[in-house]
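Removed from the display is one protein chain of the complex; every other protein chain stays in position.
By written order: A, B and C. Residues from 1 in each chain.
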Amino acid sequence: MKETPTQLSLVKRVEVRFSEVDSIRAVWHGNYVKYLEDAREEWGRKYGLGYMTIFENGYYAPVYQLSMQYLQMATVNDVLLVNIVYCKTIGGKIKFQYEIRRESDDAPVLKAESLQLFTTREGEFSPCAPDFYVKWQQEHNI
Amino acid sequence: MKETPTQLSLVKRVEVRFSEVDSIRAVWHGNYVKYLEDAREEWGRKYGLGYMTIFENGYYAPVYQLSMQYLQMATVNDVLLVNIVYCKTIGGKIKFQYEIRRESDDAPVLKAESLQLFTTREGEFSPCAPDFYVKWQQEHNI
Amino acid sequence: MKETPTQLSLVKRVEVRFSEVDSIRAVWHGNYVKYLEDAREEWGRKYGLGYMTIFENGYYAPVYQLSMQYLQMATVNDVLLVNIVYCKTIGGKIKFQYEIRRESDDAPVLKAESLQLFTTREGEFSPCAPDFYVKWQQEHNI
Partner (left out) sequence: MKETPTQLSLVKRVEVRFSEVDSIRAVWHGNYVKYLEDAREEWGRKYGLGYMTIFENGYYAPVYQLSMQYLQMATVNDVLLVNIVYCKTIGGKIKFQYEIRRESDDAPVLKAESLQLFTTREGEFSPCAPDFYVKWQQEHNI
């Protein structure tokens, strides 16, 4: 099996902003990309694989694929809980699964997956896992 | 086969804004959701299936699924050409495929798909295709 | 004197998002409008003059004037403290003063002022203070 969820997860709390809802008072669907990134950044800080760590090792990890499934609308003042889980994959990839629920009634709001690849700072895709990432995986028994 | 691209397509021209690039001077990946919607809105105006038409018939058509594949980074002042194609599906769905290319060098930037479902104004999912949508499909030989 | 700061204030904590910084790693200057609104919404909930309260009384309170002075750049992962103060004015206006500081070093980041006017739901400006607002002011000794 290529992708296996791991124990490396967390829940990020996000408050929906007034400016994030659209003309039918639902969170505009593009704003969820921000909420997912909020969770990813928090995850990176917690597990030592954040944006800055990657950068300082000479790489970027741009999002290569992103898919979202919208289950229920959220609205102004809703508090959303973004559950993010790191998934084990083969090679130089960073894969996450996400589930967003509304805090007040635990309603499922969104499911998503993202896949990041490594590039050098010049923008060249890195076919293999960078050394620092292999080491990070070993330290976390992945 | 469930989904077939049709001739109902167009190309929407989008200029990348300064505020849309991130700290590595690439368009922030969430901003593509706006570019796709720009194309969808223009398509709706051209083919008579826009946001307002749907609303006036008593429905919303929220995005239910969205997936994006990022092929190349775009940056400030790039002009992007968003090609949107309506796909034939079964039942009450609106399905689009997208391809974004950079105008200057025709480089492929992004591929995407979106799926919209119909809901009543009260937010209930509509299991069948609404009458006005069936009629619209017939008028366009779909 | 036309405008006097009152005791009706609060401090809203905001985390800067990755997607909110621009290509020189500074918070893009337009994003501060969101942070100010975050504070205003929180203030509205605390003091009973929020978006929904105004709406339920038959009015909107759109921003009529907004001015911002940028003192220092903030960047990714900075935590900002937005201090918002309600100011006493004449007539049907809602006036706020804001000061944003960085949590880590208390550096001043932004100063701002906003002025909102009342409109009916049809969009007509209301020349006088609506009754519910006069009552709200009395209850808060303004």
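In this text, a residue touches a chain if its C-beta (ideal position, glycine included) is under 8 Å from a C-beta of that chain, and two chains touch if they have at least 3 such contacts.
Everything numeric in this text was worked out from a predicted model, so none of it was measured.
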Identified contact with the non-displayed chain, of C:Val11, C:Val33 or C:Ala107: C:Val33
Given C:Gln7, C:Gln69 or C:Asn141, the one touching the chain that is not displayed: C:Gln69
Those residues of chain B which, in the complete complex, touch the missing chain: 15, 17-19, 33-34, 37-38, 41, 45, 51, 76-77
Contact footprint on chain C, counting only the chain that is left out: 24, 26, 29-30, 33-34, 37, 60, 62-70, 73, 123
Hidden partner chain, residues of chain A it touches: 18-19, 21-25, 28, 30, 76
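Going forward, only the chains that are shown with their structure count from here on.
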Approximate Å spacing (C-alpha centroids) for the pair chain A, chain B: 23
Whole-Å gap separating chain A and chain C, where each centre is the average of the chain's CA atoms: 31
For chain A, residues that touch 2 or more chains besides their own: 33-34, 37
